[in-house]
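One structure, as C-alpha cells, below. Some questions next.
All protein chains but one are shown at their positions in the complex.
Chain naming follows the written order as A, B, C and D, and within any one chain the residues start at number 1.
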Amino acid sequence: MRIGTAKESYAADESLFDTAVQWRWLLVFFALLLIFPFIATPYWLFMACLVAINVASATGLNILTGYTGLVSLGQAAFMGVGAYTVAWLEINLGTPVLVNLVAGGLMAGAAGMLVGVPSLRVKGLYLAIATIAASVIFHFIFANWTSVTGGVSGLTMPPGTIFGFTLDEPRDLYWLIVPITVLMVIGAANLFRTRIGRAFIAIRDRDISAEVLGIRLLRFKLLSFALSSFYAGVAGGLWAYFFRVVTPESFPLLMSIFFLAAIIVGGMGSILGAILGAAFMTMVPEVLKMVVNWLSPWLPDAVALLSPVRVMVFGALIVGFLLFEPQGLAEMWRRLRRQFHLWPFKT
Amino acid sequence: QNQIGSAQAAEEIVFGGSIPLTGVFAFAGEGVHAGIQDWVQIVNEGGGIEGRMLRYEPEDTAYKVDASVAAFKRITSQFQPNLYYGDSTAFSKTINPELERNGRMIMAGASFATELNDPDLFPLQFMAGPDYTEMFGILLRHVADTQPGARVAFVYSDTEFGRDPIEPGRERAEALGLEVVETIVTPPGSVDVSTEVLKLRRARPDYAIFHGYVQAPIPEFISQARQMGMETRFMGTFWSMDHTVVMGMGEVADGFMGVMPYRYYYDEAADAPMLERIREMRPEYQSTAYMQGFLTAMLMTEAVERTLAAGQDLTGPNLKAALNSIEDFDTGGIVGVPISLPGNSIPVGRIYQADTAAQKMVPVSDWIRLDQTGG
Amino acid sequence: MTAAAGTLERLGEPATVLAVNNVEVVYNHTVQVLRGLSLQVAEGSVVALLGSNGAGKTTTLKAISGLLALENGAITAGDVQFDGASVRGQAPHALVRGGLFHVMEGRRIFEDLTVEENLVAATYAGGAGRDFDLVYEYFPRLAERRRALAGYLSGGEQQMLAIGRALVAAPRIILLDEPSLGLSPMLTEEIFTIIARINAERGTSMLLVEQNAAMAFAVSSYAYIMETGRIVIDGPVERLMRDQDVREFYLGMGEEGAARSYRDVKHYKRRKRWLS
Amino acid sequence: MASELSHGKPALSVERITLTFGGLRALNEVSFDVVEGSVTSVIGPNGAGKTSLFNAVSGFYKPSGGSVRLFGETIDRVPAPERARLGLARTFQNIALFRGMTVLDNIKLGRHAHMSTGLLDALWYFGRARREELELRAEIERRIIDFLEIDHIRNAAVAALPYGLQKRVELARALAMRPRVLMLDEPVAGMNREETEDMARFILDVKEEWGVTILMVEHDMGMVMDISDHVVVLNFGEVIADGSPRAVAANPRVIEAYLGAGDVGDLRRRLQAGKGPTTGGKAA
Partner (left out) sequence: MDWLFFFEISLAGLGTGGLYALTGLAFVLIYKATRVINLAIGELLMLGAYLFFGFAAGLALPHWMAILLTLLLAAVVGGGVERLFIRPMLGESPISVFMLTIGLGSILIGVVELIWGPNPQRLPEFLPTTPLFLGEAYLSSKIAAAFTAAAVMVVAFVLVFRFWRGGVALRATASDQAAAYSMGINVPQVFSLAWVVACVIAAAAGMLVGAIGGIAPTMGVFGLSVLVVVIVGGLDSVFGALVAGLLIGLLEALAGAYLGGEYKLLATFSLLVVVLMLRPYGLFGTHEIERL
C-alpha cells in the first residue's frame, strides 16, 4: 500500500507507472541498459542478449498462457519457425534485418494461428498436449524439408547488416536485440490496458461467459496465439542472428518447458513476471556453474561431481517457487517494494 | 580481476573447454574431461611447454548449444585460451565465425561430423580421429576385404549425428562393390525396436552398421536378431565402441565389431608407453572418450610446441598450420600407427571385436588408413 | 443412537450436540471474519442462523465442519464442540464419519458423477450402506434421473441430491447452508417440509443457514442472527418474530405490520437498531 | 398498468423456440413478447428451462426451431458476441465475473463489443486506444459506479467480494454493455430481504431512468409480483401462463406447478402442530 498517491484524474489512474518515483527508477533502468555494453565483458554481453531474447519470447508466452489461459508447449517450435524464416531470408534473399525479423514474426504468427485453431474445442491441458504435437510436427518439417531448412544439419547464415554495420558480435547485436525486446515488452504492457487485453483475461477466467458478453472467442483465441507466436517468431529471429546456426535441435521441447517454467517462476499473467522469470531462469544455470567453480578449490573435480546437482536445482526451483511463492518473482518484487515504500513511512 | 587474469594468461597457456558433464552426452564428457586433465598434468609435470604451464578451464554445458557458447564467452573473456574443446557439431558450427574473428585459438571437439572435416569452412578446427563418413569407410573397407560383395544395412538414429554419414556411406559401399540392402532409421530415444528388427530380417544383410547411438537400442536389436536366427554381423562407430558400453550390452555383444581410432585402455602392446603411463595415473579403466580427450590435448600441445619452437605467436592460423605440419607423429601408442594431420581429420582406425568371455575388445584387423582426400 | 438420544431428551434438558464458543476465524492469516461467535444446537432441534451477505454464516459452518483449512482459513481463538469433544485437530472426514454432515453452499454435487454415484460417495460417511430407497422415497425425482450426470440436473434437483446425500449419511446433525438458494417457491416449501420431516422422523439435529427468513423460522425452534462475524440477536423463534428489526429487515414487513411492497422501498432506508 | 404496456411495441419476441439436449426437450415451442420499457419476469419450477431460454436468446445455445426477434429484427443467425453488441445484455445465474480482474476491469469488459481499438492501436496505446479507454472510464464512473454505489470497491479484486456485491458488479457490467434489453437470471437469489430491496430499487431505476427493457428470471415471488409488469410461466419447457402478475398468481395451473400453497404461516402451523407434512416428497 503506497501512502499518498491520490489520483488527480482517471488518466493518471490508468497509466502504467503511477508515480514520479517509478518513472525515475525506470529512467535509471534505461540508462543502465544504455551504458551496459560499454562496461560489460563479452560474457555478460552474451548473457544480456540471451536474456533479452528469452524475455521477448517469455513475454509472448505470457500473453497466451498467463493472460489468455491457453497453456502452450509449442513456444520453442514457434521460435524455430521465426529463426528458420529469418535464416532463409538472410541466406537466400539478403533482405534487410528488420524486414526479416518482422517476416519471421509473421510466419510464426501464422503458424501459431494454425495451431490455435483447435483451441475453440480443445481445452485446458488437452490443448497443452496438442501444442506438443505442433512442436513435433514442426520439428519433423525442420528436419526433413531439406531443400529449405537444410535438413538435420540446418542453416548456417551470414551475419546481418544494418545501416552498413555488420551484426557480428554480441556487442553489436545488443543494439538490435535489446531495443526490440523493450519495444515488445512495452507493447504487451499496453495491450493489457485496452479492450483486447481484457478480452484475453476474460477468456482465461471463463471463456463461455466471455462469449455472451460480446467477445468473439475464436477470433481472440487465435489472436492470442498469433500474437504470442509473433513474439516467439521475432525472438527466434533474433536468436538466429545471434547464433547464426539454426538446426532442428536448436528448439527442443525442453526449451518450451523452459519458457513455461520462466513465466511460472516469474509470475503468470504479469508483464514484470515474464521479464524477471526469463532473466532468472536464464541466469540460474550460469550462477550455479559459478558456484560450482568457486567450490572447486575445496571439492576436487567439483565440476564433474556437482553437475547432476544442477539438473536437480533446476527442478527444485520450479517446485520451490510453486510451493512457496506461487505468485512468482513478480509478487516477491511487489512485496519488497511495498516494504521499501513503507519504510520508514514514505519515500 | 581482469588484470590478474590477463597477467596469468601471459604466462600460462589456457585450454578452455565446453564439456558436456551433464545431459545426454555426459558419459563422453566425463571421459574427455579426465583425458584432457591427465594430459595437461603430464605436460605440466614435465615443466610445461617452453616453461609455460598449461591451464585447463572446463565448463559444463549439459550438451546445450547456448550453454556451450556462454561457457565459451566466459572462458574467453576471463582468460585468453589458445586451445579449446567444444562439445557438439552445432556448437562447432555456431562458434566458427567467432573463432575466426578471435583468431587466437584452435579448437577440436567431441564431434566427428563430416561437415566439420572441411579446412576451408572450418580453418581453425580439427578432430582427433576420422570423421563419421571415414569411420564408415574404414568399416566398409574391412567388410569388402573379408567378404567381397556382402550385403550391408545401415541402422541409424534420426538425429544430425545419426544421419551424418548415411548418404556418403552408401556411395562408399557401392564403390567398394557392397550392396546396401536396407537403411533403417529409429527415432531418438526409442526403446522397443521389434519392428526395426523385423525389417532387418526381411533384408537379410550380412553386416549391419549402427550409427548415432551410444548403447540403446543396439543390444535389444542384436538379441532379437539372434533369437530370429539371423546370422548378420553387427558393427558400430566410435561412440558405441567403448569397452564399458559394449560389455554393458551383456552376452549379446559377443562378436560385436566396430571402428576405433585409438587403442583401448588395457591394450598392452609393446609400442604403447603412453597407455602404460595412463594406467599408472588411473588404475581403473578409462573410456575411449578419455582417449579422445587425451589425444586431442596431446595434438594441441604439440601444435603449441611447434609454434613456439618456430618463434611464432600463438595465433589460431599459426597453431593450425603447426598442427597440419604434424606428420607421422608418434602418439605413444594411443594410435597404433604414426599419424598425420594434413586437413581436419585423422582418417585412421582399426576394427575391434567384443570378446565377452575375456571381457575385452580385441582387434580383428590391422590399422586401416584411408587416403586423406577420399572422405 | 437416535433412539438413545430420544430417551435422554425426555429425561430432562436436551443435550447439546453442537456448541460454538467464542470462535474467531481468520482467512489467509489476514482477513478476520468471525469475531467471537457463539451458538448452541440442542439434540434433536433445528436452529436457524441468519445474517446478511458476507456476515460469515458459511464461514461459521466451515469452521464447525473443518472445511476451513481447505480455503486457507483457521480458527484462531475459541472452540467448537461436537458431542462434547473439540473439533479442532479432527480431520473433516473424521467428523463426517462421527455424524456431523455439512451440506455446503451452492450444492457442490459431483458434476461428473451420476446421481446414484453421488449417493454412493456419501456412503463413505458411514450411515445406511448402499440402500438408497429412503432417498428415492423422499425425492422421487432423483429416482427418475438416477443414471443422469448430476451436472446436468436443474438447480432444484441438485439441491435435492445434496440433501439426499445427507440422508444416506444418516448423521446426527446436518449443517445446511442455504438449502433454498435458487429454488422455486414450491420446491423451497418441499425442501423445508422434508427438512422438518427428517428432523421429526429421525431426530436429526440441524443448523440451518438461510436467507429466506420466513421459511427458516417455520422449521426452527431457535434462531441466531449475525452481522460481521458475531451474533447480534438470538432467541426462540416466537420471540424473534415479534422483534421489530427482524420483522423489518428479514421478513420485509412495514412498521404497520403488513408486508411492504418492493415498489415502495425505492428511497427508503433505515438503519438496523442492532448496529447502532 | 400491465394491460397498458401489453399493447406496446415488443422489444424482444420469442417465437416458438424449441431446444433439445440429446433426448431432453428443454424448451418446446416457447413464445412470448417482452414489451419495450417493461419488466417482464419468467418464472417456473426448477429445470423448467428458464436459464436455457436465456441461453438460447443470448445465443449460447442454438435452438432447433423457432426464432428470436430483437426490436423486430430476427437475430437467429447472429452469433452470441454480436447479439451483445446489438444491445442484449445479461447476468448469470451462477455469478460469472472474471475473478482475475478488478471490479473496474470487469465493468469495462462489458463495453468490449462497442469498442474499436485494434491490435496495433492497442500495442502502441498512445493515441486512439488511450482516448477510447479514458472516455470509457469517465462514462463508467459517471453513469454506473455512482449509480450502483460501488465506488468504494472499484479497484478491489472481485473474487474477494461478498456475494451481494458480486451480483451488483454483474449488474454493473451488464449495464456497461449499453443494453437495450437486459436479462437478469435470478438477480436476488441468496440475498436477504434488505439486499433484495436494494436490488429491486436498482432494477426499477434502470428501467425508468435508463429506459432499458428488462427480462428477469427469479424465484422470489414477493419481488417478482411487486415489480413486474408482465409474467411468463414456464413448466417443462412450455409456457403455461402469460399475463399480469395478479392474473398469473391466481392461475390454478401456476399454483399447482410452481407456487404451491405459498403460505409460510400455514407451513409453520402444520409443522409445529407436529402433524408432519403429508405432501412431502411429492413429485411435481
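The criterion applied here is as follows: a residue touches a chain if its C-beta (ideal position, glycine included) is under 8 Å from a C-beta of that chain, and two chains touch if they have at least 3 such contacts.
On a predicted model such as this, the values are computed, not experimentally measured, just so you know.
In the entire assembly, the chain absent from the figure touches the shown chains A, B, C, D. If you put the hidden chain back, the residue from C:His29, C:Arg108 or C:Arg263 that touches it is C:Arg108. Considering the full assembly, A:Tyr126 is the residue among A:Trp25, A:Tyr126, A:Phe165 or A:Trp294 that touches the omitted chain.
Between the chain not shown and the residues B:Ile19, B:Val32, B:Leu99 or B:Ile184, the one that touches is B:Ile184. Mapped onto chain D, the interface with the missing chain covers residues 51, 54-55, 60, 92-94, 96.
Looking at chain B, the residues touching the absent chain are 22-24, 26-27, 30, 158, 184-199, 201-202, 214-217, 219-220, 223-224, 227-229, 244-245, 248-250.
Listed for chain A, the residues touching the missing chain in the whole complex are 65, 71, 118, 121-126, 128-130, 132-133, 136-137, 140, 143-144, 208-209, 212, 253, 257, 260-261, 264, 268, 307-319, 322-323, 326.
FYI, only the chains that are shown with their structure count from here on.
Contact with chain A and chain D alike is made by no chain in this entry.
The minimal number of chain-to-chain contact steps leading from chain A to chain C is 2.
Looking at C-D and A-B, the interface holding more C-beta pairs in contact is that of C-D.
Seen from the C-alpha centroid of chain A, the farthest chain centroid is that of C. Rounded to a whole number, the gap between the C-alpha centres of chain B and chain C is 76 angstrom.
Between chain C and chain D the centroid-to-centroid distance comes to 28 Å (mean Cα coordinates, whole Å). With centres taken as mean Cα positions, chain B sits 37 Å from chain A.
Because contacts link the chains only in sequence, without closing, their graph is best described as a line.
Across the assembly, chains come into contact as A-B, A-D, C-D.
For chain D in complex with chain A, the touching residues are 58-60, 79-82, 84-85, 90, 92, 96, 98-101, 105, 108-115, 117, 119, 121-125, 129-130, 132-134, 137-138, 141, 173, 177.
Residues of chain A touching chain B in their complex: 41-47, 50, 143, 151-154, 156, 159, 168-170, 243-245, 247-250, 285-286, 289, 292-293, 303-304, 307-308, 310-311. Listed in rising order, the residues of chain D touching chain C in the complex are 21, 43-48, 93-94, 162-165, 186, 189-197, 200-201, 204-205, 219, 221-223, 226-227, 257-262, 264-265, 267-268, 271, 274, 276-277, 279-284.
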